[in-house]
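Of the protein chains in this complex, one is absent; all others appear in place.
As written, the chains take the letters A and B, and residue 1 is the first residue of each chain.
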Amino acid sequence: MRKYNWLIPGLLASFLILVIITVSLFGIIKYSSFKLILEIINDRYIQSIIYFTIYQSLISCFLSILIALPLALTIQKYLKYRLVKIVLSLAWLSFISPVIIGVFAIIKLHGISGWISDVSLFVIGEKLEYIYGLNGILIAHIFFNVPFALRMILGSLNTIPNELWRVAIQNNLNRWQLFKILEWPAIRNNILITSAIIFCLCFTSFVVVLILGGGPKYSIIEVAIYYALKIEFNIDRAVALGIIQIVLASVLALLIISFTKNYRIEPYIKINLKIPNIQSNNYKILTYDIFIILVGIAVFLLPIIALIVSCLKVSNFYSLIGNTGLLNSLYWTIILGFSSGILSVLLSIMLLMTLKILILKYKIKWLAVMIELSGNLILILPPILLATGIFLSLRNIFNIQQIAPYVIIGINCLTTIPFSIRILGSDYIRISSIYSRLFDAYNIRGISRVLKYEIPMMRSSIATSLAISITLSMGDLGVISLFGSTDIRTLPLYIYQSLGSYRMDNAAEGILLLLILTTSIIFIAEQIFGEKK
Amino acid sequence: MIKIQNISVNLDAFKTNYSLNVDNGEWIGIIGQSGSGKSTLLNLIAGFIYAESGSIRINSIEINSIHPSERPVSCLFQENNLFPHLSVYENIAIGISPSLKLNAGEKKQIQDTLDYLNLSDKSNSDIGILSGGERQRVAIGRIVLSNKNILLLDEPFSQLDPNLRIEMLNLIRKIRDEKQLTIIMVLHTPIEAINYVDRFIQIKNGRINRSIKPTEYSLEIS
Partner (left out) sequence: MKLYIKTLLIILVSINISHSNEKLTVYTYDSFVAEWGPGPLLEEKFEKECNCDLELIGLSDGVEILTRIMYEGKNTNADVVLGLDSNLLQRARDTNLFNQHNIDITNLAISNRFDDDIFVPFDYGYFSFIYDSTKTSEPPKSFDDLLQSNNIRIIIQDPRTSTPGLGLLLWIKDIYGSKATEVWAKLGEKIVTVTPGWSEAYGLFLDGEADMVLSYTTSPAYHITYENDYRYKAAHFIEGHYEQIEVAAKLKNTQNDKIADKFLKFIISKEAQDILPTTQWMYPVILEADLPESYDHLIKIENPLRIEPEEIFLNNEQWIREWESSLSN
């Protein structure tokens, strides 16, 4: 029986995840109706929504990769510079920020009265309006997802052995050949899986489409679900739409993934690549590289800088000290965020403990796929339905006010697991395969192996993964609006409530505080616990 | 005395079938083309792979189904012999106690080993700052400490420069003499091993082709 011990953590973690999802489904499953689904699919308006949902997700995902790829290929050469490492850490901000804040940041840069428009006003005397419509949706999705794609691609590039680089250079491969022969095979699988994830994120991207879409012309399935649930009070319809969404998202995501070659958990980066200088003192290349990096920064950092500047103008720091509401929100943000984040990394490690053995030792593909899938399942579930489902299931058993913190922690944890797995996965597998014989030779096994050997050796991936899970959870606005209360309020909720009461200055302070908090966490994790050598 | 009979495991290209007898104290070099199954033989003896059929007996005890940590075998690999998050001291200490809980006697043993290998001044060092040769020496220190009498070497010095390689082989020989080790070694450059091994065995397609004396081998390759 001891032989099967390694299965336990993964199955246990999968089980916990599936329990939460099942509890949610349980609340809404009785509302599902095949007949209704058929009816809805035949509705022309719904058909146009479905078409647009797929269309904008595919394009957003494609553009995100299109931008992230050259950026990654360029940045990989400069990873030894502190400044570049700092920029990469800051890049996470757009990924983890609450969506509403990200949208405001975009508008502060690209909006009609945004920085770019102001420049245009100065130069050609006219304001620019390009952000409300499909353009805005795409720009926003790129803003949110490029950093994630960037880090994933950099991670794969990191797995190319230095020796291969030297061989390539010695053989005088030109840039295209380098890419085709050396870099592409290493990143191919990871790009596909990352695309699938970004696709799913854009598929359910409710707030962006609503605010930047400009009107009902651009609507996605999630909006229709929201409307059915909240305004029409039609759970049947919401569930039917939800099922359609889940099926579509899974089919398309799996389609994208089917192009991957071998089943592996794909790499993520710690920032420590040692590429020998490919080009020496070639100023033309250097200029080109700097240009690309600046474009990258403009994509994911400039909006945030615009937002910060705008918030600084509006806020009034004296009020920060006496503002108990703000401090209370800060407190809950930290408590709930850290709890979800730590739990998420814990569950991810448990899943990986089993997955790595399945992959490395037994090569049992189907079970590995199922376990990894359970971690990623959350990506295709409509968030509103998930939260509503849990609410409906539990309200008869528990007092919602009392279990609210646990529900918030649970759902946020679930939402961040796919990313923890991605960030930790390849590192864990790499370490397991490199040191497996040493572990066997000295009988280093079980919990002691995980705690004393594997985790310390994965220190920096764990640090980043914790930072991302924690900050992602802190940025949630969806779950907290359903389950929060006057006592339990996080910063995003505080910000949104302030906005809803004319209190722009309070909102600005909340935004600044949240940015300071999340940036600190990411910095401490990546720059301090980051690379040793 | 190691007695290997028809040890078989399925590799991608072929199925192995090794039969081999090794006397106590012998130093055997394994030669053969890459992909012929040299490392596989070592992995089988060490226990990192379990044979599908056949038997391995060490001093008449069947060890085929015994866990690697319980076999009287220690290994030195080409690289990644050391844990990067542990210091030199701790890496060596694993040889006695993987949980790193040591009593006074054990601590003395570790210190002696450090002295023996001229590593005392680097005792608390981070592995990262050591040179390739120093790292292998630390690994050798652990092996010495773990006091097992069969040593398997899998191209352990191929990353080092030629002079250092000779130095390392000399060190191995010194330890072998003092502790009466039985050594089975896969070496990248078998020529260098001529002065050290008692005999070579050649592996081809998962089978042991022949056994050959060093002098014969040096004649063959000249």
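Quick note on the criterion: a contact is a pair of C-beta atoms (placed from the backbone, for glycine too) under 8 Å apart; a residue touches a chain by one contact, two chains touch by 3 or more.
Since this is a predicted model, take the numbers as computed values, not measurements.
Colleague: Mind giving the shown chains that are in contact with the missing chain?
Modeller: The chain that is not shown touches these displayed chains: A.
Colleague: Using the document's definition of touch, tell me which of A:83, A:124 or A:231 contacts the absent chain.
Modeller: Selected residue, touching the omitted chain: A:231.
Colleague: Of the listed residues A:308, A:335, A:367 or A:434, which contacts the missing chain in the full complex?
Modeller: A:335
Colleague: Can you tell me which of A:155, A:405, A:425 or A:510 touches the chain that was removed from the display?
Modeller: Residue touching the chain left out of view: A:405.
Colleague: Of the residues in chain A, which ones touch the absent chain?
Modeller: Missing-chain contacts on chain A: residues 45, 100, 103-104, 107-108, 111-113, 129, 132, 207, 210-217, 226-227, 229-233, 310, 324-325, 335, 338-339, 391-392, 395-396, 399, 401-402, 405, 481-482, 485-488, 496-504, 506-507.
Everything that follows uses one rule, which is that only the chains that are shown with their structure count from here on.
Colleague: Spell out the residues on chain A that touch chain B in their complex, using ranges where they run on.
Modeller: Counting only chain A, the residues touching chain B are 434-438, 440-444, 448, 452-453, 456-457, 459, 532-533.
Colleague: Over in the complex, which chain B residues touch chain A? Could you list them?
Modeller: Against chain A, the touching part of chain B is residues 43, 46-48, 67-70, 74-75, 77, 80-81, 83-85, 94-95, 98-100, 126, 128, 146.
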